[in-house]
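Got a structure here, written out as C-alpha cells. Questions coming.
As you look at this complex, bear in mind that one protein chain is not there, while each of the others sits in place.
And now, chain A:
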Amino acid sequence: MSCSDYTNYSEGEPIADTRAPDGPLETRWERRRFAARLVNPANRRKLTVIVVGTGLAGGSAAATLGELGYNVLSFCYQDSPRRAHSIAAQGGINAAKNYAGDGDSVHRLFHDTVKGGDFRSRESNVHRLAQVSTQIIDQCVAQGVPFAREYGGLLDTRSFGGAQVSRTFYARGQTGQQLLLGAYQALSRQIHAGTVRMHPRTEMLDLVVDDGRARGVVVRDLVSGEVSTHLADAVVLATGGYGNVFHLSTNAKGCNTTAIWRAHKKGALFANPCYTQIHPTCIPVSGEHQSKLTLMSESLRNDGRVWVPERAGDPRAPRDIPEQERDYYLERLYPGFGNLVPRDIASRAAKTVCDAGRGVGPGGLGVYLDFAEAIERLGRDTVSARYGNLFEMYQRITDEDPYEVPMRIYPAVHYTMGGLWVDYDLRSTIPGLFVIGEANFSDHGANRLGASALMQGLADGYFVLPAVIGDYLADGPFGPVPPTAVEDAEDEVRQGIAALLAVDGDRTAESFHRELGRLMWELCGMERSEEGLRKALEQIPQLRGEFWRRVKVTGAGGQLNQELEKAGRVADFLELAELMCLDALHRTESCGGHFRVESQTAEGDARRDDDAFSYVAAWEHTGGAPVLHREHLEFTAVRPSVRSYK
C-alpha cells in the first residue's frame, strides 16, 4: 500500500561481507568453520530456530538443525513439506566429484560458476559451494536418493549448459523430486524425534524484530485463517524465488515473495533484484487461459538440436524442411558449446530468431528442439530411457509426439538470482535473520548455471547454515520478547488483511497479477531498455493504485480463503516489481540474465562494464526513495573476462 518513489534512489554507505576470512580462497571455509563458535549439545535444545519453507534449502536445514538438537519450528504453505517447489527441478545437481575423469575439480566448478554468473558473484561463497558440492552427493546417496547409475553400479553423470565436463548427477528427469524426498524424509525423522515441529498450510506474513534482532514470525493458518506469532532465537528464510512476479513462470502457483519482501520492509537489504533467469526450454504459451509454464529440462539440450527455418515465415511442417534450409543457430553461433551454451545466451538467441520472424508455432513464439538425429544415433530406447518422462509430459500438454515431430520450446522465467543480501555466514542485514537457497542472492551472480540451484539449496541447508548458525546462537537465548512487539506485528498483519477485504472492487487479484506479469515480461524481461524501464516505473504504481481501488476478495479473513492468499501475494509483487525495475534501470550494463539493449557488442552479446558495475546492488527500504548500498566485488582467483562460449 506504501507509495514509494522508485524512479529515484539515493546512495548509502557501502556494504561488505565481513565474515569470510581473508587469505587463500581454498581454506577460507575450513578456517571459518573452525573460528565459528559452537553451542554445546545440552544448550542447543534451549535455543529455538524458525525455518520458513521446506524446499531443498529449508527442508535440509530444518532436518539438520533438528539432528544437531536445536528446537526447530518449520513452516510451509503447502499441505505437506514434501511439496515445496524444489520438487519440480528436473535435470540434475552439479558436484565436483570428477567421477567421469574428464578433468573436473573443485576449482573448475568454482571457475565455471563465477564465469557462468558473468562475474557478478562473490568468490568466497562460490568457492565454498564448489567445495561442499561433493559432500552433498555423498549425503544424498546415504539417504537413499536413487541417482542414475551405470551398469557397473557407479553413479552416472551428464553435461549441462556452461560446462565442458560431465558433473551433473541426476535421477531421470525427477532429480529435484528425489533430492527433496531425501530432505523430507530426514525432516520426517526429526519430526518423529520431536526436534522439529511442523506447521504445514501456514503462511508467514511478517517478521518480528525486537531490539534489533529477528525474533519470530507472524503467520496465518491457511485453514482457520487465524493470525498468530511464533518466537525464536533465530529465523531462517528459505522461501524461494520471486519469479512469479511475471505471473507466467515455471514456478509453482503458490510461489511468492511475501516472506522476503516483508523482511525487506523490516530492514533486510534486497540484493540484485533485477537478476532474473529466463530458461530457454519451456513449452510455449498456448492461450490466454495459461496459468503457468512448464519447463522442459535443460538436459534435453545434451541430445536435442535447436533450430528454426532458414526463411522467415516458412509455413512447412518441420519434417518437410530439408536439412540445408534449417538454421541450427546455436551450433552455428557458438561452435564451442553448441546447444549447451548457458541459459541466458540460449534464451536471448531464441528471442532474436523469433523477433526476426523465424519462430515456429502459434504466434511465431517458439523454436524447434529436435531429437531426430539423436533417435537415429542412439535408438529410440536409449532416448526414451534418458528423457522418456519429459517426452510424455510434453505430449500430454501439447498433444504432439516428440518422437515424431520436434518439440517446440520458448524461453520462460524460471529462477531469480537476486534475493535478500547475506554475508558469508548467510546472515542478512537484520541480526538473527538468515536467508538460504533461492531466497538469498549469494552464489549465482547474474546468471545461474543449470543444476546449480539444487546444489546451492542443499549446500546451504545441510552444510553451511548448520556450521555457522551456532556462532550467532552462542550469544543466546535472547530472552523474552515484549508482548507489545508481538501485538504490533500482528496488528499490522491484521490491518493488511482487513484492507484487502475492504476494497470490495470489481477485478480479481488474478487479473492484476496477469497484467503485472505482462508488463514485467515486456519491459523487464529478456531485454531491458531505459525507455521501457521508465515506462514500467510509471505504470506499476498506477497498477498498484488500481489494485487497491478495485480488487475484489470474497469471503472473510478468519476462514480458509484462497482469494485472500492470492491477493496478499499479488500486493507484494506489485511493490517488488518496482524495485526490480529500478535496479534494472540503474544497472546500465548488460550482465548475465540482465540484458540492457544499450549495452551490447556488435554481435549482439551482452557487454559488461566492470569499471562501473562490479558490485552487488543491495537496496534498503525506506518507504520513500530506496537507498543503494554497494558491495564491491573483488576477483583474485578468476580474472573477469568477456564470457565466450564460441
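The criterion applied here is as follows: a contact is a pair of C-beta atoms (placed from the backbone, for glycine too) under 8 Å apart; a residue touches a chain by one contact, two chains touch by 3 or more; residues count from 1.
Keep this in mind: contacts and distances are computed from a predicted model.
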Would you mind picking the UniProt name of the chain not drawn here, from "Putative transcriptional regulator", "Sugar ABC transporter permease", "Phosphotriesterase" or "Succinate dehydrogenase iron-sulfur protein"?
"Succinate dehydrogenase iron-sulfur protein"
Touch with the missing chain holds, among A:Met393, A:Val468 or A:Ala606, for A:Met393
From the list A:Gln139, A:Thr258 or A:Asn272, which touches the chain that is not on show?
A:Gln139
Per the whole complex, from A:Asn8, A:Thr554 or A:Thr601 the residue touching the absent chain is A:Thr554
Which listed residue, A:Tyr184, A:Phe391 or A:Tyr645, touches the chain dropped from view?
A:Tyr184
Given that one chain is not shown, which residue among A:Ala35, A:Val223, A:Val597 or A:Val642 touches it?
A:Val223
Positions on chain A where the hidden chain makes contact:
60, 63-64, 67, 78-83, 85, 87-88, 97, 99, 135, 137-144, 146-155, 171-172, 174, 177-178, 181, 184-186, 188-189, 191-192, 198, 200, 223, 252-254, 286-287, 289-292, 294-295, 392-393, 396-397, 399, 462-463, 466, 506, 508, 510-511, 552-555, 560, 562-563
